[in-house]
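Before we start, here is the structure in question, set down as structure tokens.
A protein chain is absent from this complex, but the other protein chains hold their places.
Chain nomenclature is as follows: A and B, assigned in order of appearance, with residue numbering initiated at 1 for each chain independently.
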Amino acid sequence: MSKSTKVTNAIRQLRFAADEMTQADLAERVGVTRQTIIAIEQGRYSPSLEMAFQIARAFGVPLDDVFQFPETDH
Amino acid sequence: MASEKLDPVEISFEEGTTYGGLVLLIASFLAYLGIILTRARTDQVPLVDVAWRGPMLLVVLVSGVLYGLGYLVARLRHRGPAEDARDREITRYGDSISGALASLTIFVTLIMLALEVDTFWVVHNLFLGSGFATFVGTAARIGAYHEGIPS
Partner (left out) sequence: MTISERSVWVQLVVMPVTALIYFSVVLTRAADMPVKEVSWVVPLIWAMSAIVGGIILGTIATAIGTYARAEARGVEADLEESDVRDKEIEHLGNRKGQFFTGIGTFAVIILAMARVDHFWIANTMFLAGILAGIHGGLAKLQAYRRGF
């Protein structure tokens, strides 16, 4: 995962569950390149809050189902 | 009906020093231009032959010292961290703009050097171009503090 963020995501699983949506499909719906979707899945890129919502909306699920932020003890 | 009180406008430390830097930048460039334009008239020489070295050195040193002192004083008086994630993001945004303009300035300077243009114009293109690059980046940061980083 990316060294700068602790956010993980379930995009890959959600794509397969959504009739095996391809990365290219999702990319087109969100308005980014396929490379960017790959980078997000692999934790190499943090989408903006707006893009995160657009991704969740593409799957028709709430944000929490797409992105997870681990509980940390301070 | 309860009336809503707006949050008082507070300036972060980083934003304050950004304002200060901008004012200082404008003032020093105006001072420099004032000095050499006056010299051109009083010494009665064409602009290219003006003695610009002294004034440039003076203006750069003085404004550098003033900025450093101002920043130090402000930092000592400020309680808490100097910057947060938003400040860093805005600084990065401004730097990307000034960086792009600085590269352009350098490219133009190289072309002037290759065309063997007079040293006066080469140096002033570099000096004023870099100053302009810094100005635009700083102004963009102030805009971002008020209206957010454009997407």
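Everything that follows uses one rule, which is that a contact is a pair of C-beta atoms (placed from the backbone, for glycine too) under 8 Å apart; a residue touches a chain by one contact, two chains touch by 3 or more.
What you see is a predicted model; the values in this text were computed from it and never measured.
The hidden chain makes contact, of the residues B:33, B:47 or B:123, with B:123. Residue-wise, the contact with the chain that is not shown comes from A:44, picked out of A:12, A:29, A:44 or A:57. Contacts to the hidden chain, counted on chain A, fall at residues 2-4, 31-36, 39, 42-46, 48, 51.
The omitted chain makes contact with chain B at the following residues, 53, 56-57, 92-93, 95-100, 102-103, 105-107, 109-111, 113-114, 116, 119, 122-123, 126-127, 130, 151.
The rule we apply is simple: only the chains that are shown with their structure count from here on.
Computed from the mean C-alpha positions, the centre of chain A lies at a distance of 39 Å from the centre of chain B.
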